[in-house]
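Not every chain of the complex is shown here; the ones you see sit where they belong.
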Amino acid sequence: MRHLISPLDFSVGELDKLMDLANDIEATPEKYAHACAGKTLATLFYEPSTRTRLSHEAAMYNLGGNVLGFSSANSSSATKGESVSDTLRMISCYADICAMRHPKEGAATVACKHSGIPVINAGDGGHQHPTQTLADLLTIRSLKGHLDNMTIGLCGDLKFGRTVHSLIHALVRYPGIRFVLISPEELKLPGYIRSDVLDKKNIPYEEVERLEDALPKLDLLYMTRVQKERFFNEEDYVRMKDFYILDAAKMKLAPEDMYVLHPLPRVNEISVEVDDDPRAAYFKQAQYGVYIRMALILTLLEIEV
Amino acid sequence: MRHLISPLDFSVGELDKLMDLANDIEATPEKYAHACAGKTLATLFYEPSTRTRLSHEAAMYNLGGNVLGFSSANSSSATKGESVSDTLRMISCYADICAMRHPKEGAATVACKHSGIPVINAGDGGHQHPTQTLADLLTIRSLKGHLDNMTIGLCGDLKFGRTVHSLIHALVRYPGIRFVLISPEELKLPGYIRSDVLDKKNIPYEEVERLEDALPKLDLLYMTRVQKERFFNEEDYVRMKDFYILDAAKMKLAPEDMYVLHPLPRVNEISVEVDDDPRAAYFKQAQYGVYIRMALILTLLEIEV
């Protein structure tokens, strides 16, 4: 039985097949409308995440399946001291596949050990959030036509941003990838990722402090949120916050085919005036998130249509 | 694309068609059992409301569709500072139609602005609760055979009762409507509704303090709750509370065809001994609430059976 714990659980070749399937689903959704009839997805969310939970649920419904589960730890047996491993063995009696979010790093790994059903890691602490990464890859591949030979700007909180770390790990497997890391000093990409991932694999990258400096050379811009709390002092925050807000004026500096991604929710780091720009792809990204999860569910359940 | 934000969004003619559809659903539910197969309803409840949420969910299930969503703001991304408008754009990727309840007045209006799917306002603060009004209208029309030429008693908290205000707005569009407003001084219908709606349209009405005085002349009685907290002093509350409790003795004063409605939940304003009276229509009203929401979903999704 196969699980999805880390975005690297799938080889580049397997990912290609998964994304081909997702694009086929996008093109001909009616072909898949009953693929999971009689199957049930359990969504076990030990911490709330509407977006991720609903995305999995939408995926299962689009495949004709059912969904059960819980949306926060309060309403789960976790409070009675049951181990995640036992919960999964129980859930294996109730469902055919499960998506689990847990505040503890490594929880998904423990969960799948005795699970009788495939486990999708829907986020384990600050560790992994592989379905977001798969959605990001599918979005990029669908919009640009390929995943290699690209200059990708990563902007915002590169220090704590789990999404960005996962995406880097996933993208360096493709040839010709270059990064422009756009962040304040305080929120730079951690040294261990720079040395262990970028340097070791000879991935070219540069670090800049202003979004405007990076925009002209990007094929793709991946935005994330810069939280005020992350800054050491108010002064720095006030000085720099506008550097990381994407607006219509800044978009004029960007190439015509530079798509903008964002894992959402956004607060104010992308101005709403950008939403109508054809390069704004963050809502499409949410849609691709459903397609890739549909493909993932089919693949893990070994259902061929 | 069409939404339901206010009960007046539909013209009288459109309402007639909607209610005809609801009555056809009541008569031949099996005809509609698969009308929404493959469609998904999102229930976005930023504040809990079991009754309204479950009524929409039941409606969608009766049409063969699916349901996803959240039942309180805690388990939603609202806490991450996402705008309602963004949430709706995201939900448009996950569902085909949505029902939203939000504590803020006007939230539904904002939500539908960028929504890619029809929005049903399931209550926005003290503002509107249009599907309750539609359910009320359908119940009256189904039981009495018409919506015009009636004397309607509105009893209880007429000051803060959103349901009653909406119902007045909706009923004054029909000819020959007269109101008897039954409430304590403290909870009288607000002046702006009396002047802007009743007086302006020359709708006859009288105000009385005792339910007993009104009952003999009513074609229909709409009960609401009188909350103790609304009174200025305990003495007034004790003196008057029984005036607004409907019991078997009071029902003897009412005409034989005077149906009793109540939006529910009731606490003690209708004695349980009234439940067996054939004129007690408040549980039927809950049932009509499902039929009208089925009709509404079909209409907003432009599905013809």
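Just so it is clear, A and B label the chains in written order, and each chain counts residues from 1 on its own.
In the analysis below, a contact is a pair of C-beta atoms (placed from the backbone, for glycine too) under 8 Å apart; a residue touches a chain by one contact, two chains touch by 3 or more.
None of the values given here were measured: they were computed from a predicted structure.
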{"item": "Full complex stoichiometry in copies [only 2 chains shown in place]", "value": "3"}
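Methods note: only the chains that are shown with their structure count from here on.
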{"item": "Angle of the C-alpha superposing rotation, chain A to chain B, to the nearest 5 degrees", "value": "120"}
{"item": "Chain A and chain B, separation of their C-alpha mean positions in angstrom", "value": "41"}
{"item": "Residues of chain A that touch chain B when the two form their complex", "value": "33, 48-51, 54-55, 57-58, 61-62, 64, 67, 71-72, 264-267, 272, 275, 283, 286-287, 289-290"}
{"item": "Footprint of chain A on chain B - complex, ascending", "value": "38, 40, 42, 66, 68-70, 74-77, 80-82, 85-87, 89-95, 114"}
